[in-house]
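Take this structure first; my questions come after.
Omission of a single protein chain aside, the complex is shown with its protein chains in their original locations.
Every chain is named by a letter (A and B) in the order it is written, and numbering of its residues begins at 1.
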Amino acid sequence: MKSPLRKKYDVVIVGGGPAGLAAALGARQAGAERILVVDREIEAGGILNQCIHSGFGLHYFKEELTGPEYAERFVRSALADSIEIITDSYVLDISTDLQLEVVSGRYGYLQFKARAVVLAMGCRERTRGAIRTPGFRPAGVMTAGLAQKMVNMKGLLPGRRVAILGSGDIGLIMARRLVLEGCEVVGVYELQPYSNGLTRNLVQCLDDFDIPLHLSTTVAFIHGRDRVERLTLAPVDMKCNPDLSRTRDVACDTLLLSIGLIPENELSTRLRLRMDPATGGPQVASNLETSLPGVFACGNVLHVHDLVDFVSEESLRAGRFAAEVARGLRRPGDNISLQAGENIASCVPQSLSPDREQVVYLRVKRPLKNCLLTIGDRYEKSFRVMIPSEMIRLTLAPEVLDRYFGDNLRIDIWPQERV
Amino acid sequence: MRYDVIIVGGGVVGCALARELSRYQLRLALLEKEVEVGFGTSKTNSGIIHSGHHAPADTLKGQLEWAGNQRWDDLARELKFGFSRIGELMLAQQSADLAYLLKLKAQGEEKGVTGLELWSPKKIQKEEPNLSHNILQALHAPTAAVVNPYEACFGFIACAQQNGVELFCGAPVLEISQAGESFSIQTPQHKFHCRIIINAAGIYADRIAALIGAADFTIHPRKGEEYLLDRRLQGIVTRLIFPVPSATSKGVLIIPTVDGPIMVGPTAEDVADREDLTTSFSGADKVFATVRQYCPAISERDTITEFAGLRAVAESNDFIISPSPVKGFFNVAGIQSPGLTAAPAIATYVTEMLRCEGLALSEKTAWKAEIDGPSRFARMSVAERKAAIRSDPAFGRIICRCESVTEAEVRYAICHGARTLDGVKFRVRAGMGRCQGGFCTTRIMDLLSQTAGTPLTEISKRGRGSEICYPRQDSLTAGEEG
Partner (left out) sequence: MPEKKNLICIGCPMSCPLELVIVEGEIQVVIGNDCKRGETYARQEYRAPCRMLSTTIACTAGLWPRLPVKTAAAIPKERITAVVQALHCLEITAPVLLGQVIQENVADTGIDVIATRNMPSLQGKNNR
């Protein structure tokens, strides 16, 4: 089929999930004319399409939506804004002068030149290989997200008697989904001494259905040559090492893994972007531009979020900044290096400029109660509780930043009490 | 069903032999107990074509190792599988190892292995800067290569089939009987008749031989665990890295696989259970503790997947390739390392043995050495990609994003024998990358279902009993009522 597409775009966005769609809208708001979103699935919306539960949009739309509803609002806005979206299409490569090599089921081999590119490829799930799980390699071990796609999109069940390793929100939500679909969920097992899911999900997905949550527990052996038959579970010590003298077995035919997400950074790596080992995504300046001029990143490819609302907000900004670059406008370069200090696992962006209000996202390393967050010596905020699974969002006024011109600015969190 | 020769076992040895015998005017069949060829020991092999100097010249495996090594360049071209002669380095970490390197060099030179060279620590650091600084000396063997063993199996069998060999998968041999000059073989579905049986049943070769009273050997499974590492570590060594071997194994190796990622392993553990394909905490500890001695950059946390395989070890510690006490029944057993390397030479050796035993071998006029099939999209140039998509738009649809595998390649694999997710994965690499099938599993299941006409709920990982998912309870009832 002959391509109706152009050869040159102001902004090309890689990925048509919540991040990519919001970036496209942001680019339009900031005056970019020719905007293209390339998505690899058969429809835009990304992983939201399989997240049929509600709980999305409370910050962004001030109402509670399901994943497909949230996605639909963005798709509709994008189409209303005359943003071109091609689906079933995959970006193979991007050159440093922003030429994109794309293959498409419908249009064949495509090449585009962009003035700015926004990376919005999202993230993927950690798999069995990422943790030590000895035993056989039978069918019936899969990630919670894959199970979610099977159940919610394809109408297939991953098993009948299911165990879930990891208490992240996807795992908790799948526990409830599977019970509603007539499966038995024998338990959720979490390596850490605390859950990684929202309390709301612990109550409404596990407690409501009498599904037990076992903390400080891991799977020490998977039994069953062809199909999972049984798991050996072991308690773990403070360093998360299993105590193999105190194991017990549980019979099940399926093990779902909900053990974390990692940014999907194949393209970023090919582009040789400077990466942040703490987030797994590229390093970005305060305008969300990566180390390669003209290439921006937002959403889960930048750092894994827990709220899609923050993804949308961040991506709108990335799209706006990308449009500015495409139009030849420049912001002042950053001159403050932002550093993750005491108790902080990661922070984004990695540098700031004092010319405007800045948004900073960060995560703590471990659960903390009654603590004081300090940024340099001009900003303090107290928190009653901070947990690793909940990203913190801060806005910093130019006055806080100004005296760090040309310097390092450290964020620290000082607990008043240990959990 | 009547044949001249039946090969029992579709591992790399059985498949290579099937292709070799398909040159001649014979009625041939290959019986494989698993759902596809190469799903036993071959699938979990390290994928190394050994340089030729490891086994002594006075052993059968020593002779066939070097003869086999030289055949792989042509085979890779003809059968379209990935292959790369990257060479190997065997490291002397203590002074006692130095004598072993000298012995091995002399052993290789006696066999005619070319290019063997001792490297100084300075040269080692220059060529492989990520290796430990404590290495005293290394023996470089440029003839070593890497290959995907399962791809080789699929290539051998595809070529054999195009030249007339009949393949029966999911066909475990239950009984063998002999009447006069003819054997009968019973499988769950069929009864086969033939004049000659080649027993290439790997880990079960002694059991197969016992069915007809031809078991004058025992197979002991020796387990090996392997760990495949993230592409982050790709390229940290450019050659196969060997320690000086022990009595039971070649040691824990660093293997730059033909597709790029680094693999470390295997362990060597004698086990009783012939289905023990389990990995273990102790295996991982051993592998990583060992390789970190010579390559400290390797970390367990980069593991993307792990697996275990079983070597078929005979008491003699050498290959058993000979006529058995039962006339017409031949054993090709105890094919442990360097079995993959030697497989093409084993095939020729067995063919000559059959000729000596009186089998008439007259060559076909129309034997074809090459197989057809699409090239890997991931390995194509831009121009080749454009041409491929023009000829078939399905090349424009990426199914597996981690390994850039297209719908066209997956469909071709399914049309040419892939029946399972593992069958697709090991033919075209879909599902083999970082996400380990997280994104592409449902799409591959759809393609299997559409192309092979199988319901989604019957699609399995590697045969019956390993189905991926179950039907919904309500659709099950609806289906029964309707």
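Note that a residue touches a chain if its C-beta (ideal position, glycine included) is under 8 Å from a C-beta of that chain, and two chains touch if they have at least 3 such contacts.
Predicted model only: the values in this text are computed from it and were never measured.
Engineer: Could you tell me which of A:33, A:81, A:208 or A:380 touches the chain that is not displayed?
Structural biologist: Candidates A:33, A:81, A:208 or A:380; residue touching the omitted chain: A:208.
Engineer: Out of A:54, A:77 or A:247, which is the one that touches the chain we can't see?
Structural biologist: Going through A:54, A:77 or A:247 one by one, A:54 is the residue touching the chain not shown.
Engineer: Of the residues A:89, A:133, A:152 or A:192, which one touches the chain left out of the display?
Structural biologist: A:152
Engineer: State which residues belonging to subunit A touch the missing partner chain.
Structural biologist: 42-43, 49, 52-54, 64, 66, 68-69, 71-72, 151-155, 177, 180-181, 198-200, 202-204, 208, 384-387, 390
Basically, only the chains that are shown with their structure count from here on.
Engineer: Write out the stretch or stretches of subunit B touching subunit A in their complex.
Structural biologist: 228, 275, 277-281, 283-284, 300, 303-307, 382, 385-386, 389-390, 393-398, 401-402, 404, 406-407, 434-439, 441-442, 456-457, 460-475
Engineer: Within the complex, which stretch of subunit A touches subunit B?
Structural biologist: Result: residues 40, 88, 90, 92, 101, 103-109, 124-125, 127-130, 132, 134-139, 142-143, 145-146, 149-150, 153-160, 181-182, 220-221, 225-227, 242, 244, 266 of subunit A touch subunit B.
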